[in-house]
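Shown here: the complex without one of its protein chains, the others still in place.
Letters A and B mark the chains in the order given here, with residues in each chain numbered from 1 onward.
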Amino acid sequence: MSIGVCYYPEQWSQERWETDVREMAAAGFEYVRLAEFSWGRLEPERNTFDFEWLDEIVALVGDHGMNVVLCTPTASPPRWLLDEHPEIRQTDRDGTVRAGGSRREYCVNSSRYRVETERVVRELANRYADTSHVVGWQIDNEYGCHDTARCYCADCDGAFRDWLAERYGDADGLNDAWGTTFWSQQYDSVEQASVPAPTPAQDHPSLVLDYCRFCSDSIVAYNRLQAELLREYGDWFVTHNFMDRFPAIDLYNIADDLDLLSWDSYPTGHVQATDGQPTPDQLKAGDPDLISFNHDLHRGVLERPFWVMEQQPGDINWPPHSPQPAEGAMRLWAHHAVAHGADAVVYFRWRRCLHGQEQYHAGLRKRDGSPDRGYHDAARAAEELFDVGNVDASVALLHDYENVWALSEQPHAPDFDYWALVQSFYRALRARGVQVAVVHPTTDLSEYGAVVAPTLHIATEDLTDHLTEYVASGGELLLGPRTGVKDEGNKLRPASPPGPLSSLVGATVTHYETVPDQFDRTVVVNGTRYAVRTWAERLDADAAVPVVEYTGNELNGSTAGVRNAVGDGHVVYCGVWPEQELADDLVDTLLTRSGVDHADRLPNGVRAAVRDNHTWVLNFTSDRIDVETDAEWSIGSARIDPFDLAVADRDLLDGLTVNKRA
Amino acid sequence: MSIGVCYYPEQWSQERWETDVREMAAAGFEYVRLAEFSWGRLEPERNTFDFEWLDEIVALVGDHGMNVVLCTPTASPPRWLLDEHPEIRQTDRDGTVRAGGSRREYCVNSSRYRVETERVVRELANRYADTSHVVGWQIDNEYGCHDTARCYCADCDGAFRDWLAERYGDADGLNDAWGTTFWSQQYDSVEQASVPAPTPAQDHPSLVLDYCRFCSDSIVAYNRLQAELLREYGDWFVTHNFMDRFPAIDLYNIADDLDLLSWDSYPTGHVQATDGQPTPDQLKAGDPDLISFNHDLHRGVLERPFWVMEQQPGDINWPPHSPQPAEGAMRLWAHHAVAHGADAVVYFRWRRCLHGQEQYHAGLRKRDGSPDRGYHDAARAAEELFDVGNVDASVALLHDYENVWALSEQPHAPDFDYWALVQSFYRALRARGVQVAVVHPTTDLSEYGAVVAPTLHIATEDLTDHLTEYVASGGELLLGPRTGVKDEGNKLRPASPPGPLSSLVGATVTHYETVPDQFDRTVVVNGTRYAVRTWAERLDADAAVPVVEYTGNELNGSTAGVRNAVGDGHVVYCGVWPEQELADDLVDTLLTRSGVDHADRLPNGVRAAVRDNHTWVLNFTSDRIDVETDAEWSIGSARIDPFDLAVADRDLLDGLTVNKRA
Partner (left out) sequence: MSIGVCYYPEQWSQERWETDVREMAAAGFEYVRLAEFSWGRLEPERNTFDFEWLDEIVALVGDHGMNVVLCTPTASPPRWLLDEHPEIRQTDRDGTVRAGGSRREYCVNSSRYRVETERVVRELANRYADTSHVVGWQIDNEYGCHDTARCYCADCDGAFRDWLAERYGDADGLNDAWGTTFWSQQYDSVEQASVPAPTPAQDHPSLVLDYCRFCSDSIVAYNRLQAELLREYGDWFVTHNFMDRFPAIDLYNIADDLDLLSWDSYPTGHVQATDGQPTPDQLKAGDPDLISFNHDLHRGVLERPFWVMEQQPGDINWPPHSPQPAEGAMRLWAHHAVAHGADAVVYFRWRRCLHGQEQYHAGLRKRDGSPDRGYHDAARAAEELFDVGNVDASVALLHDYENVWALSEQPHAPDFDYWALVQSFYRALRARGVQVAVVHPTTDLSEYGAVVAPTLHIATEDLTDHLTEYVASGGELLLGPRTGVKDEGNKLRPASPPGPLSSLVGATVTHYETVPDQFDRTVVVNGTRYAVRTWAERLDADAAVPVVEYTGNELNGSTAGVRNAVGDGHVVYCGVWPEQELADDLVDTLLTRSGVDHADRLPNGVRAAVRDNHTWVLNFTSDRIDVETDAEWSIGSARIDPFDLAVADRDLLDGLTVNKRA
């Protein structure tokens, strides 16, 4: 388990490099990421490459016993290339061409940019093919950042038509898949189709879903181009640094071309991008469940350890507010990542940059080069971390991108956010310390003691068979609302929801509605009342037993959720969007019924995680906490300070109890 | 009084048609609306028409004893036409061309689209000219929906210049009418004028008013083109389905080309588009006064019964929230429409469509074809409804579109919304059960016991004479604030408001101001204090008697409203925007003074309406109510359940008392 750092030597004078590299090594770092946005420096004019500076810094890193992760520099084309080939740039939906002057202005479907990409990647890969301590590559940087995953340029428009022709053959196939008799939208030819454009009313939802698929596929293809080039030259690992719950790229597709997944973790920023008001503690250290959801997702996709390729080093520039992280938070985040399956945590960045767009983003070192708090935290984490096997999750949480796209085009309720719904179930699992594998619904589920599917809005017959087999073989499945509504074309299924899953669930939805604040939609489960928000279904139970019922007003006694026994297992279907307390109740029951090991309910902001028989207890709060255990601790102790942690070298999860100190 | 339904056979397999039509007939429906967006199906390629499918369904409807209302399909040009003639599309103010992919992307001023319109309308009209049970036509669909009433394309720009030349002759006429010495805006020629464009500061208000007139006139002309074509072929009725208080089309102009007006009623959606937070009951059944204002407007324009051409069938897709309508609401709406003068209520639509933009919009039948709640409600309404004469309104409410346009360009106060001001007076009348004719100010008023003009911002000398004659002959007139401010060119009148009406009112406005929340603007009427919002005038009473006075702070004792005796009648001028309680007080006094029959103040959400000696009492609340009467009820009884209604076959209005049950 290693610590690394991102370094931009091109931003500093050459005399400083040796000092910097020496102090990286002194902190126990093992990886240095280099060359990320350096195309302008590497190729100052067309076909004139300047590798000397990079050779030197790569050598310096090696000389100090560290490894290098190189980046392909394609996220920022140099100015001369933009001037020479302005057609490489993206176009907004309203026709505005995205200009240079920042980054990510290029279109992945630009054939010219693909040529240029191949040229620069070959040069770089060839240059370092024989440098043994160059161990891996990050392709490009944060695909889709700054809303660049969707482009509407002529290249995209043409590529979209090709994509549709490939998928549907001809106009008949397209008309069938989308349903185009509505509003005279029939195609005579696939050539009439185009990317979404400023039409007076809403877009056709089937067009939108396919456009989302196409945009993701376009990034997958562009990434594959680079991955394959890199593999021609060396036996290094290839990855990309993804972002917090990034909605526009299907990780399950792109992962096929990568050796490992990595993501960029900025806890105090991400927590400000979610609904609701973060607490002061969350503003200082993030929401552990939001962070670890990303860990578990980037681990779950390949079922393999992941990297944090950029770890927040201190205060950052882009969220609404830029609080100072709590004392020790930078160390806490490293341990937290490792507890959830990270093999390396790479801090972004070595030193605060004096110029450009990210001046207000800290580094491990201050602007004057002296160590900042992050440096000390990172060094301590480097010292403490130890090698450990992979995470063995007991519960699978089903997640996929087609549902993200379909539901974000037609949320129907103003606050129907796919990620928030997923998070309510995920948080309930993590409040019990359970390790969760975030996986695609089609994943083999046989190893999981329980499965939670927050929503399977789009559901196929194959998926139905897959889940039925899991349950019938003794699996315990918890299904959330708005499931089984759509087919793969984003058309309504003719059968009432949950459509193909109705027999598995043992009930159907007779009506659904969105829940405005003015409504009182309360349900009762085993005598306890819970508030409902956002979405409420009324069920007609068939084989199933009602377990969630409306109470009060005109819905009193009608069914909101059911449990069905199927073969050796059970499925629970909850037809309402649960507030956290209801999600907790449903998950607690699931864990108990499935016999999955779990802790007592952990305090908010306190989390436990077991990886390979080591137990981490992590305190994301400003309170002191006590762990009730006789276990020995290899790091810390049972009395844990604010924003501190403890590690024991055995599995303490079952029945683990942690209390806030009075 | 008939029930009908909108049907889209092109969205369903042919095998299903007979079942569907049979069950429409079984429910007692009398009308089926067809072919609304079917151009792509009717003419799959240029000049190749396919009528067979439509012939078949038209015949089926006739075979089952029902009539057909056909639609011209011009609201959605087929894709091949857009490809062939992209110039038919609209352009936004910022120059963005509106693309295909939804509907309403065409411009009514496109000469090419008018040619295409004529072609397709002639084909259709000719085809069904001899089919006797094709009894009427809906032209196009919801003109102006999705913000398409205003276009800025080159065709519109040229047509606007022609319109100006026609109206004003030359530049001198234009300069005089608008007043262009301000900011060097003089025209040397009408050819220099153009539609509004992205200029740094506000637009010239006179340009805006004329542009609004022009846009409305353009739609009127396009509608006339279709109406005249249809009349060449048959003796059927011609209508258009308008929308909730749609501001961009002057109904009083377009109505001249129509045999009857119809509108599309979606109570749970419209109520979410008004200011303020709807109550739970309103979310489930709408605001009866908002619904009936539209009924009374679409009846008032032609002083003739109207149709509801689309009646909400269940939950819908487009408002922020999509609650399930209350039990029985779909029946309640049908009765409510009839009580206010509807001759037919046509539900939109037969069955929830599986594809396209409106999947989240219910039909009378569920997605699987089985009956939904709306079907049962509609069938019950069809069984209950009976033939009845037209509504005989006792009070006229003066309303027009030039005031809508002038005030929406220069609201001056952030919350000065014409419709809200109108609604406060309308609601006060309806709270007393009074039938209201919403009519143009120039209408003959001699038959009305009282007249309410919420505002006559633009007022002419002719209008002054018209109103003075009404009052002098014994009429009772209630005038709202901001009256008599502007001339027809949207210029200020040189005289203080109410300008030409000053002599009728017997007072002038010395100052006005908008009322921010921080201000305490309270008035007193007959000893009762009322809060004022939005707009407050200070009056100088001349012949008139002060009846509304400010109380408290620096305005204490100054005049906010007056009453003037003129001939045999009276005019009351209220110079403040009344909160509901003040509007109620003013209206109650008006009804008493004029001797118009009225009920005791009805509870919120409970309404009574008399049509042709039948009295409806309608309960839009979740409370039970009791009517204090010995009358016999032909439908229901004096004890009315939530969202239910009762009908008596005589006029119960005068002194009618309804109570919420404890």
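Keep in mind that, in the parts below, contacts are C-beta pairs under 8 Å (C-beta built on N, C-alpha and C of every residue); 3 or more make two chains touch, one makes a residue touch a chain.
Keep in mind that this is a model prediction, so the values were computed, not measured.
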| item | value |
| --- | --- |
| Residue of B:T131, B:T274, B:S496 or B:N659 touching the missing chain in the full complex | B:S496 |
| Sole residue of B:E15, B:E52 or B:D94 that reaches the chain not shown, by the stated touch rule | B:D94 |
| Residue of A:T148, A:S218, A:Q311 or A:T589 touching the missing chain in the full complex | A:T148 |
| Touching the absent chain when the full complex is considered, from B:D203, B:E383 or B:E461 | B:D203 |
| Selected residue (touches chain absent from view) among A:Q11, A:S408, A:S503 or A:Q518 | A:Q11 |
| Where the missing chain touches chain B, by residue | 94-95, 178-188, 192, 194, 196-207, 410, 412-414, 489, 491-496, 511-516, 518-520, 538, 553-554 |
| Chain not shown, touching residues in chain A | 8, 10-11, 37-41, 44-45, 73, 76-80, 83, 90, 92, 96-105, 145-148, 277-280, 283, 315, 317, 320-324, 326-327, 352-360, 366-369, 373, 622 |
